[in-house]
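Heads up, one of the protein chains got dropped from this complex, but the rest are sitting where they should.
The block that comes next holds subunit A.
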Amino acid sequence: MVVETMLNRSRVPSGLRSVQLVPELEDATTLQLGEDFSSEKAQPLTISEVSILLSRKRDMMRELEGPRAEEFSSVFKKFLEYVERFDRYKGLEAATNVRSLLQRYESLDPFEMACLANLCPADAEEAKTIIPSLKHKIDDSSLNQLLQDLASFTH
């Protein structure tokens, strides 16, 4: 916090500018996720995909004998619980179908694809309100079609 208040962007020598100012420049509504999370460096995953990955890991750990078997970090346990609750598609087949469906819409950013899958908006208006970066990227009727198709995969 002290760092944030002390550094005034225009007067800071360029070498120091990268320190702790990153959060101020980030904004998911305009897809500004910073360099570490650009589409070249990071792949956004849907909650269903995460659920599959985490349950596989949990099953693998359980197969090990001895003290390692239940040694999950609390971070792991809490996210496992979270994704199990909010996974709308349930199962590898549905998750794969959802991913294939989204990939067809090439005008969408991968981050937007994951948001649509995770939030499952009911219609184009809701989608464009909660994911504002979609506004001028896709017309309402295509978006409504996508949302209907997504809904058909939900459980």
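The rule is simple: a residue touches a chain if its C-beta (ideal position, glycine included) is under 8 Å from a C-beta of that chain, and two chains touch if they have at least 3 such contacts; residues count from 1.
The rule is short, and it goes like this: contacts and distances are computed from a predicted model.
Enquirer: Considering only the chain that is not displayed, what protein name does its UniProt record carry among "1-aminocyclopropane-1-carboxylate synthase", "Phospholipid-transporting ATPase", "Cell cycle control protein" or "DNA-directed RNA polymerase II subunit RPB7"?
Expert: Checked against "1-aminocyclopropane-1-carboxylate synthase", "Phospholipid-transporting ATPase", "Cell cycle control protein" or "DNA-directed RNA polymerase II subunit RPB7": the hidden chain maps to "DNA-directed RNA polymerase II subunit RPB7".
Enquirer: In the whole complex, what residues of subunit A lie against the chain that is missing from view?
Expert: On the subunit A side, contact with the omitted chain comes from 1, 20, 22-23, 26-30, 33, 36-37, 41-47, 49-50, 53-54, 57, 73-76, 78-79, 81-82, 85-86, 111, 114-115, 118-119, 121, 126, 129-131.
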